[in-house]
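Removed from the display is one protein chain of the complex; every other protein chain stays in position.
On to chain A.
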Amino acid sequence: MTLSRRAATEAWRLLGHLKETLGHPRRASWAVRSRRCRQCLCFMRKMLAAVSRVLSGASQKPASRVLVASRNFANDATFEIKKCDLHRLEEGPPVTTVLTREDGLKYYRMMQTVRRMELKADQLYKQKIIRGFCHLCDGQEACCVGLEAGINPTDHLITAYRAHGFTFTRGLSVREILAELTGRKGGCAKGKGGSMHMYAKNFYGGNGIVGAQVPLGAGIALACKYNGKDEVCLTLYGDGAANQGQIFEAYNMAALWKLPCIFICENNRYGMGTSVERAAASTDYYKRGDFIPGLRVDGMDILCVREATKFAAAYCRSGKGPILMELQTYRYHGHSMSDPGVSYRTREEIQEVRSKSDPIMLLKDRMVNSNLASVEELKEIDVEVRKEIEDAAQFATADPEPPLEELGYHIYSSDPPFEVRGANQWIKFKSVS
């Protein structure tokens, strides 16, 4: 049953009448006998039923808007965020920030989408629909959404293998990502890349070799400087990769040539199964750049990440050279799907982080407490996101795999078609660029 505007007004009037009647000591006993009150009660029951249908996702927008619009939300709110630790910097990002309602809802939706997408990938993996590698980033949503919020779509980003969140925030749809995970032809790399090799415009993957993406990112920054377009490159790596030698080579050249590169260490405390204390002589990853200024950021707070990213991007764009950011974050899942994640850390630790610092929960609390959104509205977003993910998973499961004839495609770029040898000299595959 849809509630029209007229019906809603009627309902309010009846409620008012009921309030009056029940409030009066003598009239109350006659309340249920009164035809008007019975009508009112009946109407209220129907209204409540309609409301519950609306909230459970029958998506009768006009009804919800009528209910919700009757509340006035604030347009924006100011929040205090944690101060960042600084290395070789006089000033850091601001300690207060303004969040608009629109931005808040957008970030909430994006973080919830990443979270649900990762959980759906977990589910599909356990059903053996996704195979091979699958590194999930649930718990680290504030990093991918916060970084995207601090840069422009024309800026560049490159990361390692825990890349599904970044692939989404950089513009690919959940359908394409899940289809790539299941290895179908509707995937963003036509099923040939898988979890670790997804590419989009100004997003360079998805790289399997730990640490190799850091010199690549410095190279992209070189191209930004070469082209003179005021773009920056965000180069991400983890706490485990931070000990790779090629990263220090990249730091040296980036600082020497003043490349507009933001080196970002996503410190989730564990490099596969090795905690940072067991892997690094110095766990102050933001200082590891030595001559490169650094800041340590709370990676579970999206606003903190956003402000730090804006600060770092402004620093790079001004031509001062590279800068380093350490995002202190946490992953709920193990290193990959073959790792339960509890042999090197305790369940209590995971639970503690989930209950105290979950990025989605933090944003939700902030928004609800400062009247930027209501719980119902956010629940509505949850429901829509769930539906979107379900549809995408449906597509990813039903889409066909790439045909065998295309096995040899895309070996060389811009070349005329040629033949590729298969398992023996009589099996030939055609290769088209």
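Here is the rule we use: a contact is a pair of C-beta atoms (placed from the backbone, for glycine too) under 8 Å apart; a residue touches a chain by one contact, two chains touch by 3 or more; residues count from 1.
The definition used in the following text is that contacts and distances are computed from a predicted model.
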Name under which UniProt lists the unshown chain, selected from "Large ribosomal subunit protein bL19m", "Ribosome biogenesis regulatory protein", "Pyruvate dehydrogenase E1 component subunit beta" or "Auxin-responsive protein": "Pyruvate dehydrogenase E1 component subunit beta"
Absent-chain contact - pick from A:204, A:270 or A:395: A:204
Among A:250, A:295 or A:337, residue touching the chain not depicted: A:250
Positions on chain A contacted by the hidden chain, ascending: 156, 158, 187-193, 197, 199, 204-205, 207-209, 212, 214-224, 226-227, 245-246, 249-250, 252-253, 256-257, 409-415, 418, 420, 425-426, 433
